[in-house]
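Every protein chain of the complex appears in place save one, which is left out.
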Amino acid sequence: MAETLAKKSGPRSLFFRYGPEIAGLASLVVAALVFELLVRIGVINRFVIPPPSDVIMAFERVVVEEDILGRTGATVFEMIVAALAAVLVGVPIGAALHHSPLWRRALEDWVGAMAAAPIVLAFPLFLVLFGRSPKTIIVMAFFHGLAPIILKTIEGLSGTRKVLINVGRSLNMTSSQLFWKILFPSALPVIFTGIRLSWTFVLITVVGVEYLINLGGLGQLINELAERYDLPGTYAVIFFVILVSVFFFVLLERVELWLRPAR
Amino acid sequence: MAATGEMTAQARRAVAPAISAAPITARHVLLVRVSVALMVLAVWEGLSRSGLFYGEVIPSLTRIATSLGKLLVDPVFFKNLQVTALETFTSLAIGGVLGVLTGIVLGANRFLMRAFEPYVYYLSPTPRIILFPVMIMWFGVGPASKVALGALSAYFAIALSTAAGMRQIDAVLIRVGRSFRATTWQMATKIYLPAMRVPILNGIRLGMGTAIITVLLAETKLSNQGLGYMIMQVYTRFDMPGLYALLIVVFAMAGACNALIGKLAREQV
Partner (left out) sequence: MEDICLQPAMVVDDVVKRFGRDEQVITAVDHVSFNVAQGEFVSVIGPSGCGKSTLFNIIGGLLGDYEGSVMIGDERISAPHPAVGMVFQEESTFPWRNVIDNVAFPLELQGVAKSERMDRAHHFIDMVGLASFEKSFPSQLSGGMRQRVSIARTLISQPKILLMDEPFAALDEQTRLLLGDKITQIQQALNQTTLLITHNLTEAVQLSDRIVVMTYRPGKVKRIVDIKLPRPRTSDVVGSDAFGHYVAEIWNDLREEASRGMADSESAAARRGAHG
């Protein structure tokens, strides 16, 4: 009906197009300013919520004194190892389960239960089994990130449109050709969704366990700063972790969208 | 994945129907599951007795079973269970109510959705446990900080599910309500709410999952009661069979809660 409303150029149209987003951002900035004011005049105890200006200044301190970039490197390293392992193990398992309907029906629910299970909770167990080292963190993150990849691999492969498979069979493709040239490419977008989910779980597990056992990169830093009662620093690092998390999430989301052609 | 490239096309087509014709019965599935479970237990027991692992790091199944038995009649366990359950339930209630309200607002109003939903969406996959120090500063070291953290965890999942549910309501159903001149209250109770039952319940299921984990983890970090605290106690005592037993029970309960709400979500009214 009204589909050909043209986009107008110029600043006025920019406002119309991004008005809500700008309003949202603006209200957050305003909130921060309000907090700043309330802390300065003493309504809010600065030992409960530090003034945003202190937090911003703490950023610089945290980069220089606490080697936040180095620590980020340590955390990200752990994440990459765990995530890579999850992909290398999870995709083949998923493909195998897809290939055998019997095993799939038997085990898919179990994998689903594993995906929902609070694996992180067993960290004392892992500490005992693997000692107090990055290995423990990586192993836990690996297990947590494994299930979504298996599930999404199965989902992606079985979601291949029947007609495409029939095209392959009518061309006399072998089972292995069928897999690599039709099933796998078709499943790739969904598998990537699994990778994105897995990455999220891995990140949460790594940073969370680092915090809990006070070992490693960013999670440990938060712990230390909190124990030193360095509030602005603690807030600063928490924001930093959130930024890192959002950064990766957005990155992976972009790749995922790019992988999804119109079907 | 067997390579069948050597077979001729015709032979392959002859075989394929035969394979897919074999029906998978519930018995087959049960057989596979039981054998896998038995195999895992056998490997476990083998590792336990092999002496490869120090002390009781991999305790024998009988030891775990005994610990499990003792645990389930231990009054200390139930006392801690009560504490955790209360904390979880409260955090779910708070996070749930706020989440549903937020979701309704974001789902109903396009402007607010575009202004604020990105923040909720991108903040949700972040590790929530790291906010615990902040919660401690705000709410002290008692149960309140854990409830607050749990509520925050549950809030995101529930808000997002509710907002999505609002938007997925078939637009035509809204128009039906309007064409019959339903009042706002009637629209809300007779159209919006029933239409959103499933998404909201699913959101609650996810929210409950994260709330349980977050509350338990917070308890392990800093608490003197609750199941998380109990886990740490058992760990520091190096009571391995006890640790396994406790973890088994906690995982089983978390799984049961999840399954229960999942079933509610799937049920036809």
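Which chain is which? They are A and B, in the order written, and residues in each are numbered from 1.
Just so it is clear, contacts are C-beta pairs under 8 Å (C-beta built on N, C-alpha and C of every residue); 3 or more make two chains touch, one makes a residue touch a chain.
None of these values were measured; they are calculated from a predicted model.
**Q** Given the contact definition stated above, which residue among B:Thr62, B:Gln186 or B:Asn224 touches the chain not shown here?
**A** The missing chain is touched by B:Gln186.
**Q** Kindly state which of the options B:Leu68, B:Ala85, B:Leu98 or B:Ala195 is in contact with the chain not pictured.
**A** B:Ala195
**Q** State which residues belonging to subunit B touch the missing partner chain.
**A** 170, 172-173, 175-176, 178-183, 186, 190-191, 194-195, 197, 268-269
Note that only the chains that are shown with their structure count from here on.
**Q** Centroid from C-alpha atoms only, then distance subunit A to subunit B, rounded to Å. What do you get?
**A** So the centre of subunit A lies 17 Å away from the centre of subunit B.
**Q** Would you pull the subunit B residues touching subunit A in the complex into a rising list?
**A** Touch residues, subunit B against subunit A: 1-5, 9, 12, 24, 28-29, 32-33, 36, 57, 110-116, 118-119, 122-123, 125-134, 136-138, 209, 212-213, 216-217, 220-221, 228, 231-232, 234-235, 238, 240, 243-244, 247, 250-251, 254-255, 258.
**Q** Please name which positions on subunit A make contact with subunit B in the complex.
**A** For subunit A paired with subunit B, touching residues are 19-21, 23-24, 27-28, 47-49, 95-96, 99, 101-103, 105-107, 110, 113, 116-118, 120-125, 127-129, 172, 174-177, 179, 200, 203-204, 207-208, 211-212, 219, 222-223, 226, 231, 234-235, 238, 241-242, 245-246, 249-250.
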